[in-house]
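First comes the structure, then the notes that go with it.
Only one protein chain is missing from this complex, and each of the others stays in its spot.
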Amino acid sequence: MTKKHVSRTEGESKGEKMTEKPKVAWYWCASCGGCEESFVDLAERLLKVFEAVDIVFCPVAMDFKREDVEKLPDGSITVALINGGIRLKEHEEMVKLLRRKSKIVIAYGACSAWGGIPGLANLYDLDEVLERKYMEVPTVENPKEVMPTKKTIVNIPEAGIKAEIELTEPLPVLLPLDKVIEVDYYIPGCPPTPDVFWNALQALLSGNLPPKGSVLGASQRSVCDECPLNDTKPEKVLVKEFKRPDKAAPKPNECLLAQGFLCMGPVTRGGCKSLCPQANMPCTGCFGMLDGIVDYGGKAISTFGSILNYSPLEEKEIKEAYGKVPDWVGVIYRYSLAASKLGHKAGLKKPKRIKEVTEL
Amino acid sequence: MSDFEPKIVVYACNWCTYAATDLAGTSRMSYPENVRIIRVMCSGRVDPQFVLQAFADGADGVIVAGCHPPADCHYIEGNYKAFRRFELFKKVLETFGIEKERFRLEWISAAEASRWVQVVNEMVAELKKLGPLKKNLEVKE
Partner (left out) sequence: MSEQISEPRIGVYVCHCGFNIAGTVDVKKVAEYAKTLPNVVVARDYVFMCSEPGQDLIKKDIKEQNLNRVVVASCSPSLHEVTFRTAVMEAGLNKYLMEMANIREHCSWVHHDKEKATEKAKEIVRMAVAKARYLEPLEELEVEAEQSALVLGGGVAGLRAALELANYGFQVYLVEKSPTIGGKAALIGYVDPKTKGAEIVNKMFEMIKECPRIKIFTNSELIQFSGFAGNYTAKIRVNPRYVNEKCTRCGECEEVCPIEVSNEYNFGLNRRKAIFLPFSNAYPPYYAVDHRVCVKCGECERVCRFGAINLKEEPKIVELKVGALIIATGYDPYRPFKGEYGYGLHENIITLFQLERMLDPESPTKGELIIGGKIPKSIAFIQCVGSRNTTPGSREYCSRMCCTTAINNAIKIKERYPDTNVYIIYKDIMTYGSDESLYEEAGRKLVQFVKFEDKIPKVSITPEGLFIEVFEYTIQENIRIPVDAIVLSIGMLPPRDLEELIAVTRVSCGTEGFVREAHLKLAPVEAPTKGLFLAGCITGPKNILESIRMGSAAAAKAMSLLSKGKLKIEPMIAQVNEEKCSGCAICVGVCPYGAISIKKVNGDRIAYVEKALCMGCGTCNAACPSGAMQHLGFKDIQLLAQTRAVFGEVR
């Protein structure tokens, strides 16, 4: 079997040579770069990674282009790790391309798995998002209301310049990766911790592939299982109010949920070693839902409603308790709105603000 | 929209609401065909995930129904939990822009067959006015 050497991995692998190493692609969609940092956070273990694999596509690190992927034979990429939510048409096109070219596609991180924080944009019309981003935020001065344009024509006849720049356009809602292509595995986290990533890699490289659709590298149990505060819980976890960490100080060494803080730990997959609760901050849920749960926010509603200890005759107290939290959807769907059963707000309108053509 | 027949999923607790729906049958009461009843032992069993799944699959309306608080629940307090969960659920539905008429939490005791029929009739009429949910979940021009 001849191997075509197609990777541009100078400086990243041990020189150009015929290799049987698994080929790895790394792509980012609507991403903050945190997942890339988690990769780097492998620290010394990175060297082992570079020894073991060939990186054939990694635009964050080097000047890879779409053509580099198109040139590869279908199925020749062993594993494509894709992070970030599918926000733009370009993302959609790239991930579909990578799917064709890859044996295994992994949704890396909360955004590609469930839409992540960018998914919260699905509560707004795209026009609202664009206006906020390009006109309303305090750091922007845009008096001419310049908005993204699909095609910009630059015409300077004196200089003999006539050029067209094409910009991709956003999709009306942000999608998680598995709503666009078939996904083989998920690595959870915002970002996945280096240990989780490492565990996932071990599972992949071991040859013993878990069932398709599995979440790799993390726990089958919730964050509570690894949280030292779990043992401090009273016999019954029941609260009379919900607290926010910006308004009330969590007592150290006591279970945050039992104190009334909206700790998502019980609803969230473990594997992170409960980093946030151990820093006295309630878990926000970045490792997503456990197996068998179909809607993370729905489950969170069920849990929080269960522990708020009032009878239906105390409707006023119940409404007051819920009223203390200004943004419930933000709390329960912070990382998973796009993957929720509803996925986005009802009645959204297609954007009008994106122009087709601008001539400069 | 005169052809539109809303589909309503109902989670009915065994001891109260399900018994009431049976009584409506035994009494040969008449009501529209739009409801599909799923039996649970207690309204406290109903997970908001089920309701969201129903909406996502095409339900135009969902009803969760159990025994009257404070004292009728066969399992003492299951309805308390249902009430608390679905109070929060309703807030979340609102943020999602889903009309509040599409979800109901009702207390219907085993004897209240006519209340059951009334609820069905009301909801079908309201949903006919609102139209299918699937339409609202599409992104419009």
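Labels A and B are assigned to the chains in the order they are written; within every chain, residues are numbered from 1.
Note that in this section a contact is a pair of C-beta atoms (placed from the backbone, for glycine too) under 8 Å apart; a residue touches a chain by one contact, two chains touch by 3 or more.
Bear in mind the structure is a predicted one, so any value in this text is a computation, not a measurement.
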Tell me which residue among A:E20, A:E44 or A:E235 touches the hidden chain in the full complex.
A:E235
Given A:G265, A:P282, A:P312 or A:P351, the one touching the chain that is not displayed:
A:G265
Go through chain B and note every residue touching the omitted chain.
7, 9, 15, 18-19, 21-22, 24-26, 28-31, 33, 36-42, 44-47, 49-50, 53-54, 57-59, 70-72, 74-78, 81, 85
Contacts from chain A to the absent chain lie at residues 211, 213, 220-225, 230-231, 233, 235-238, 257, 265-267, 270, 290-294, 299-300, 302-303, 306-307, 309
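Here, only the chains that are shown with their structure count from here on.
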Residues of chain B touching chain A in their complex?
47-49, 51-53, 55-56, 69-70, 77, 79-81, 83-89, 91-92, 95-98, 133, 136-137, 139-141
List the residues on chain A that touch chain B in their complex, please.
123, 172-173, 293-295, 297-299, 301-302, 304-306, 308, 310-313, 315, 318-319, 322, 328-329, 332, 340-350
